[in-house]
Structures are given as structure tokens and as C-alpha cells.
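Removed: one protein chain of the complex. Kept in place: all other protein chains.
All chains are identified by letter, namely A, B, C, D and E, in their written order; residue positions are counted from 1 within each chain.
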Amino acid sequence: MSLVAATIKRDLLLAARNPGEWLNPLMFFLMVVALFPLAVDPDPKFLARIAGGVIWVAALLATLLSLDALYKSDVEDGTLEQWLASGESLYLLALAKALVHWLCSGLPLTLMAPVLGVMMALPQDAYWAMILSLLVGTPVLSLLGSVGAALTAGVRSGGLLLSLLILPMYVPVLIFAASAVYHAGIGMDYNGQIGFLGAMLALAACLTPFAAAAALKLNLSR
Amino acid sequence: MSLVAATIKRDLLLAARNPGEWLNPLMFFLMVVALFPLAVDPDPKFLARIAGGVIWVAALLATLLSLDALYKSDVEDGTLEQWLASGESLYLLALAKALVHWLCSGLPLTLMAPVLGVMMALPQDAYWAMILSLLVGTPVLSLLGSVGAALTAGVRSGGLLLSLLILPMYVPVLIFAASAVYHAGIGMDYNGQIGFLGAMLALAACLTPFAAAAALKLNLSR
Amino acid sequence: MLDRYDNNSVSLAATDLFCERDDRVLFESLSFAIGNGDLLQLAGPNGAGKTTLLRLLAGLNRDYDGELLWHDEPLDDVFSEYAARRLYLGHSAAIKRALTPIENLRWLVSPWAEQANISDDELWQALEQVELGGYEETPCNQLSAGQQRRVGLARLDVVPAPLWILDEPFTALDVYGVEWLEQRIQRHVERNGAVVITSHHALQNIPSLQRLDLGLLAASPSRSDAVSDAEEGAS
Amino acid sequence: MLDRYDNNSVSLAATDLFCERDDRVLFESLSFAIGNGDLLQLAGPNGAGKTTLLRLLAGLNRDYDGELLWHDEPLDDVFSEYAARRLYLGHSAAIKRALTPIENLRWLVSPWAEQANISDDELWQALEQVELGGYEETPCNQLSAGQQRRVGLARLDVVPAPLWILDEPFTALDVYGVEWLEQRIQRHVERNGAVVITSHHALQNIPSLQRLDLGLLAASPSRSDAVSDAEEGAS
Amino acid sequence: MWQKLVRLYHRLGSPKWFYEITSGWIFWLTLVSVIGCVAGLVMGLLFAPADYQQGDSFRIIYIHVPAAIVAQSAFMMMAVSGAVYLVWKMKMAAWVARAVAPLGASFCLIALFTGAIWGKPTWGTWWVWDARLTSMLLLLFLYFGVMALQRAIESEEASHKAGAILSLVGVVNIPIIKYSVEWWNTLHQPATLKLTEKPSMAPEMLWPLLIMIVTTYVFFALMVILRTRNEILWHERKRGWVQELPEMLGGKR
Partner (left out) sequence: MEFNSFSEFLAMGRHGFYVWLSYGLAALVIAVNVILPMLQRRRLIREQAQRVRRQQRPNKTAAGNASASESAAPEAATVKSRP
């Protein structure tokens, strides 16, 4: 079993042993969405209008927060050192880690989203758009985010810093995804937006692991 | 110089040496607020309606994220152990830490809020309500949050867990504060809400340090 | 500094201590007393419970059966008084990496600062003593492993506590550091202080050493071979 | 296991190495070679640069001047080949505290798993060897400091790498552990392996030991007293 | 030719050479900045005719546009020097990148401030979520991100590299962000309030603007040089040549 496969397996094992890792982002997602009716206005018509946007903002924040831990423990406990020492490709590692991260955050979020749609009175027509946009969009979040996670892995209070680095880069995803949901809600076509998200995903899958790999090496010259 | 004074001094020194500690929550605050027009609708009239709620949700999230680091490094590097070993009152420590946290997060947020008000087209009348509610409300967030921070200090990916523990407790603050801003915006009286926030502050200042102190002790039996 | 130890009598007694972790008994019916001039080394293999016992003695862990008495009163009842008389140095040294050695040291001694009036000059000298002269203004994150430990050890020179409780203080120290620390401990004992220490390092140059062996020997059968091996090796 | 070392010749040469950190020169014009059967201990006081040099040798840090050659080719050019032949054990042991020793070990040996066909049985035996028999299924966060280190050390028994690079491997080990590790190193060298090690511990029972002293001595004058003190103490 | 380039490269890589050569430049750059600034402002504030729609408030253009342009170029510069550092390990490049970040952020802030102030008389509001404004705000965030990252990482070298990687990722993202924001805005909200398209300005208006743009670039260069020189002094403080600098030896108490 190669190191990449072993790492994927170990990380999934860790997630299974410590369910908080994937349950917490889910709960956070739920709570942030639940805050809005409380803070703004519980009127369903009004909620329906903001539903897509709020759900996406919440998904984005939940992903962001769960990213913090992505590489941190690996850097601290010497796992990363062993990776580098093994001479195996860091590109693959970065890709594998992003994959595991998506499996533990983006995927559950996507599965959970319909429930939140109900809570936020999302228009009937918009459900598929929301699920599709999450399915294509959250992997982009994981990939882009893994660069930030790699950059801040060695930093003490990295969580907030990570948000600062990555949030501006998430804006395009947010715009296209929220607009897809919104358009679906008013009965319009949203293929264009999903297409864009798909293009971004392809681009991100090719490029970000390079940046993440380069960033990971930094953590060793500490 | 007693240990409490020395700790306050040291923590402020750390914040001065590492400005990210108080600048990052501020930036995060700004960014989260900026996400909403992008995700929902940039129309000023619409924004005016959600402004108070969004600003408060963002302030709450920014505080929450900065809380993660409150005790974590103290537990890890043995500072807490030295505190306990010193026999000094943990109640005072918890209070002092919450104070420093507020100085480095709540206060800058409050000062920054008017700018965000402008960006979110907050109604003219609501500015004072927003500033007042933040001034009275954010210390409550710091105090309540410090309990959660103490509980999760020893946990690896504590950031998310902390959010889960604390968000529900933040709900009353959020409701009263957002309602104060909203009522001010439509020209109504908001003394009642601010009064409630004040009462919560008094209560929190008396009680939460006990809980935080108890929680801190748990971290030692690791 | 010597006069600080006057009137500082040490009397820590453990009676019939019992502690288990995860349903494994670490030690039971353990009784001993520590007074002025005593030097006690807790010895034993990995996982024997040395750190656990040390933290009990320091009052950091109350998860035990039996009694711990400080001047014949239960430790918990006189804890703040006890805390002022004993110095605990754990595995982690409470060093903030963004601060300089002198800033760290100031915080570390602050519990004693009022009663003992510790001046900044003393702190600088203490850093000099642990061979950090010239590094006083370098943030600790630029120091090597051993240098960081030394910052914590600099406290030994300034804090007026008669009882020292040290967990693996020799970790990461080089030979000079080890020698300095041994001498420092020796001097403290000679001046009527008391020291409880865990260390895998054999304290060589200290005559008054007493050892308390905590054993895992019964728990793990393969261990007995190791013992006899070791003895053969030694003989 | 012995046959694994066949055809595994070690030839690591350092020529004229130079390294500085924060504008302080740690070592310069350092040249040496390591071949089969060599055991090299990097010695020196705290902050001398032992860890730094060791990481250079392991190929983890490329921040140096001079040359590092593996079989006469620059280390970076043949890195993946080199990586398969050397085992690096750093300060931190890459142990996940939520996993059990056996799960951790599986991951640790995975880079070699294909080429060497390491069976699970071997891993269990290796854990037995480091006296973790009975703890294989306990999550590592319930093990003591020394027990956790042992998980990392268990790798030495199964990984077929002729060159070992070990940073302070004796940390937190008890006397039995130290003795076991010394024997293990000795055996590896006898079987034609090679070992580079940093340790403040004096490796006593190993005849073929060579020492490379990295000194801070010039940098800090107060240090020279310490040296003579130590010598007096020794004499 | 090639040889000359190689020599130039090596010289640029040498802090000592840079420090010494720029000592002579500072005066001239300062002179040009001051003269350009005075000339541009006098022409712009006193002699340019008032805009027929906006009246005199349009005079804000003479700081707004130069600042906005320089803020965008500065990010490019930061990313390019970051790339130079990553590829050729030229330390000077890293120091330049570090010097540029706060400057770029400052100009970005100026553009935002002046734009917001300008918006009040023209649009009747300080801020709208217009595409250009939003993308400028995001640029500011990107700057802050780079700065925060550089400061958060303890190890010198790692912080330079991290900053370089982030600014490269950012530079790839900027067109995407800009494009998406433009697309978003024109879709959601029809352009009632839009920045005036490049107007066919009267020459009396245009000239001062051009002068101010050039001057701002010169000033930016001057500031980058000053900051880079400080970085050099700090990093090379233990080198003989720094310790023998006249200003070092004559340092006052």
C-alpha cells in the first residue's frame, strides 16, 4: 500500500474515530443558517428571497472553519516531515487531503442542505439548483482552502488568518452558486452558472495542489 | 506585581507583538458582512432591512473565531499548569482573560461598526443603537465564550466544537441586540433591549468566570 | 538568597497513596515524607506513573485515594500557602514563543514577586546563569530546544521556594546544562531546601539522593526479561 | 531480516557544508562521509546545530551551501531513491493520538510496504519488541510519554533501510528502553547498516562510535568556564 | 546584451549594490515627485475647468484614479517579485515584495476612501455594491491577507515564501474575481449608478491627470526603495558593509 493510499485510509479512520471532525461543520452550518431568521426577520417570503444566499454563506463559513485543522496536526506531530522524508509526491498528498476534506465536509453539507432549504422556505424549484451547486462548488472550496490551510498550518491562531486569506478567493464561487440558486428560484435557467462552477472545479483541481504542495514545504523550514 | 496583573500585561504584550490577534477578527468581521450583498442582493433598500442582523451575526462569528485561541496556547505550553500551581484564584484569571479578549476583539469591532453601517446602508437613526448594543453586547460574548474556550482548550480541532457549544448561548444576545438596531432603524424606542443586554452583562460578569475556572481545571487532568 | 530559606520548613507527607488510571493500579499504599534537606528521585520505567505522582504532590491532580499532608494539614486546605512554598516545573515550561526570555521570566516569577521583591537585575543575572546571556532580547521561537528549557530553569535561581518539584528537568539539556542543574539541585539541598524529581537520568554527583521506585514490573510480563538483561549488562 | 541489508550499500558524503541561521554560522567547511558499518554521533551543546545538520542529511532542509552526495550524486537529484534507503526519525514521531499503536505503525511503514512486503505479523512483533505488547489496541493518547516514543521506534525493526537518521531517540525512554535501543543500533551497525544520531546521552556500549562535535564554544565566552568546570568535575 | 542582463540580475540581487546605488536616487525621485505633485495639483485644482455635470467635485479624480491604478499594478509587482524569489531564490526580491504589500494596500485604501467620498455628491451615497467598488474592496482584502500571512509566520524565509505563494495565487484569482463581480453586478442590478466610462476629456482636464498618474508611480517607486532599504539594513545588519556605513557609525544616541 503506497503512502498516499495509506494516508487517505488513515485520515478516514481518524474521521471515523473522531466523528466531531465531520459532524461539527455540519452543526455549524445548521446553526449559522438558523441565526438568520432570529437576527433578521422570520417572515417566510422574506426568507425565501435570502435563502440561497444565506445557505451558501453558511456553507462557505463551515468549510472554512473545518479547513483550519486540515494540515495543522500533521505539521505538529511530524507526519508532514515523514511525508517529505519519504520522497513521495506532495502534489498527490495535497490532492488526497483535499479529497478527504471534501468527503468529511462538503459532501455532508450537500446532503444536509435540503433540510435547511425547508427551514429557510427555499422555493420548490430551487432545490436541485442548490444541491447541484453545492456538489460542484464545495470541492472548489476544499481545493482552494487547502492552499490556505497549508500556508497557515504552522501558525498559532491560524483559523482566522486562514479566513482572511481564503474568503476573497471564495467570492467567485459564492457569486455563481448563489446566483444559480436564485435564478432557479425565479424559474430561470441556471446551466451557465453550474457550467462556470464546473470550469472552476477543473481549474482548481489542476492548479491548487501545486500551490498547496509548495506551501507545505514551508512548514518544515521552521 | 501579582500573577493576575502580570498575566494581563503579558497578554497585552503578546497582542501588541502579534497584531494579527486583534486585526484578524476585525478583517473577518468586514469580510463576512461583505459576503451578504454578494450572495443575496446589493440593493440598498434591501440591505438596509437586513443590515442590523447581518452586522450582529458577523460580529458574533468574529468573536467566536477569535475565542478559539483564548486558552489553547496557555494549556499547551503549560501556562495554565503554572497558574494552578500558583494557588492564585482562577476566577480572577478567567475574568482577566475575558477582559483582555474583549479589548482585543469586542472593542475594535465596536469602533469599526459604523463603517460597515455605511456599507450596508444602515438607516441613519440606527447608528447609535448599533454602537451601544455592540458596546454592551460584545463583553457578554467574550465572557460567555470564555467558558466555551476553557472547555475546549485541550481539544484538537476545538474551533468548531466551541462554536457549537457557544452559539446557542449567544442567541439571546443576538435577538435583543438585533432587535434594538432594527427598532432604532424604524424610529422606535430601544432602551428596553439595551437594558436587557446590560443585565446580561452584569450576570455574565459575575457567573461565567466561575464556570470558566471550573472548566480550566478539567484541562489539567489530561 | 540564602536567608530566604530561613523559617521555610518543608514537611510534605504522603500516607497510603493509591492511584489508578484506566483501571490499572499505578501505585498503592505508598507512604513517604519529605522534609528539609531531602532529595527524592522518582524512578521507574516508562508509564510507571512518575508524572502522575509528581502532579499529585504538586497539588495539580486530586484524583487519588489516601492522604497528602503539608505540615500535618491536608494539602487542599492549605493550598495557597503550600503553593507559595513550592516550585513546580512541569514537562511544558510555560514559555510564550513570541516573547523574549526576560519577558517570559518576569511572568514566571510573578507569583512570588510581591513577597520576595524580585528585581529585574536578578532576573537578568539568572538568565546569565543559565547561559542565555545575550539572548535576553531574542524571541524564544528563535532558540533551540535546550535553550527554551533553560528559560524555565532560570527561575530556580530567583524564586524563594524551599520545595522544588521537577518533572524531567534534564530534558534537552547538554552536558554543561546537566552539570549546572545537578550542582544547582545539590546546592539547594545543602541549603536546607527539598527537591522531588523525576528523571531517567542518573543523578550522579549528589550524595543525599533517595530513590523511590515505581514499578510496572508486574503489569507486563515481557518486562522481567528486560530487567534481567539490564542487570546482566550492568554486572 | 538480515538479508534485507544485502546490496544496500550506504555512501553519503558531505563536502564543505556551511549553514547559518539568523546570520549566525552554525557550522562551516564541514566534510565527512558515512558508509556501511559507520555510526556517527553528532554532539555539541544546546543550540549548536545538531538538529539542523541532521535535517540537512535527511534531505529535509535545503538551506545550505556545500554539497551532499549520495553515491556521488547530489542528494536532490536522487532523492526518492535515497528516501527509500534511509529512515528518518525526528523529534516529533508522527503519532496520531487518536489511533492505536498498530494503526500508527501501519502508516509509518507504508512508504516501504510495497517494496518490502511488510506483513501485519511483523508489525505486531515489532510492537512486542518495544514492550508495547498488550497496548496494541489502546489509543496512543492513553500512553505515557515514553510509550508513545516507542511506537515510532518500533519501525526500526521492520523498515529495510540501511541508513538510519535519528534525532534524540533516547528522549523519554527509561533505562530498559535505552538499553534496548543501544543494542538495536549496535546490531544494525554490525549488520553493515549505518546510523547517524544526535543525543545528549553518552552511547556507552557501542564500540564503533565516531563523534562529530559541533561547537558553540567560540560564540559564547562564558561557555569556556563551563567546559573547564565539566572537565574538573570529570577528572 | 545577454551578458549585460546577467550582470544586471546579479547586481539587483546584491543588497549592497542596491543600497548604494539607490542612495543617489532618493533625492531625484523625491524632487520629481514633489514637482510632479505640485504641477499636477495646481493644474488640476486651479486651471482645469469644472465638469459640466459634476461641477468641481470631479477634481477628486486627480488622486482617485492614480491611486486606483497604482494599487492594481502594485499587486502585480508583488506577485512578480514573489515569483522571482520562489524561482531564483533572490532575497532582494522577497524584500521588495514585503515592501510593496503595505504600499499597495495604502493606495488601495486611498482609492476606496476618495471613491467613497466622491460617491456622496455624485450618487448621493457613500457606498454602493458596484462591480468596480466591490472588486477594489476584494483587492484590499487580498492585500491584507498577504500582509497578515507575512507577519504571522515566525520563520523569516517561510514568511517570504508564503507571501509569494499567496500573491501568486491571488494574481491568478484577480481576473476571475473581477470578472465574476462584474458579471454578478450587471446581472442583479441594472447599472443605474455606474462609473462614467472613460470620458473624452478636455485636454486641460486630461493633462493634469496624466501628470498625476506618472507622479504617483514615481512616488510609489520612491517608497518601495525606502522600505526596501530598511529591509536591507535589518537583514544585513551583521554584515561588515552595513556596520561600516557612515550613517551607522555616526548614529546618534
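The definition used in the following text is that contacts are C-beta pairs under 8 Å (C-beta built on N, C-alpha and C of every residue); 3 or more make two chains touch, one makes a residue touch a chain.
In this text the structure is predicted, and so the values were computed from the model without any measurement.
The chain not shown here is touched by just one of E:Phe18, E:Tyr85, E:Trp118 or E:Phe141, and that residue is E:Trp118. If you put the missing chain back, the residues of chain E touching it would be 45-50, 55-57, 59-60, 63-64, 67, 98, 102-103, 106, 109-110, 113-114, 117-118, 120-121, 219, 223, 226-227, 229-231, 233-234, 237-238, 242-243, 247-249, 251-253.
Note that in this section only the chains that are shown with their structure count from here on.
When chain centres are set by their Cα atoms, the one at the greatest distance from chain B is D. Rotating chain A by 180 degrees superposes its CA atoms on those of chain B, with the angle stated to the nearest 5. Counting the residue numbers used at the interface between chain C and chain D, over half appear in both copies, so the two copies meet with largely the same residues.
The distance from the centre of chain C to the centre of chain E, with each centre set as the mean of the Cα atoms, comes to 56 Å. Put simply, the C-alpha centre of chain C and that of chain D have 29 angstrom between them.
The multi-chain contact residues of chain B, meaning those touching 2 or more other chains, are 18, 20, 24, 27, 31, 38, 41, 73.
Contacts with at least two other chains are made by residues 141, 144, 148, 152, 154, 157, 181, 184, 188 of chain E. Residues 86, 138, 141-142, 144-145, 148-149, 152-155, 157-158, 161-162, 165-166, 168-170, 172-173, 176-177, 179-181, 183-184, 187-188 of chain E are the ones touching chain A in the complex.
Residue ranges on chain D touching chain C, taken from their complex, read 22, 44-48, 51, 91, 128, 131, 133-134, 142-147, 149-150, 168, 171-180, 200, 205, 220, 222-223, 226-227, 229-230, 233.
Against chain E, the residues of chain B that register as touching in their complex are 18-20, 23-24, 27, 30-31, 34, 37-38, 41-44, 47, 118-119, 121.
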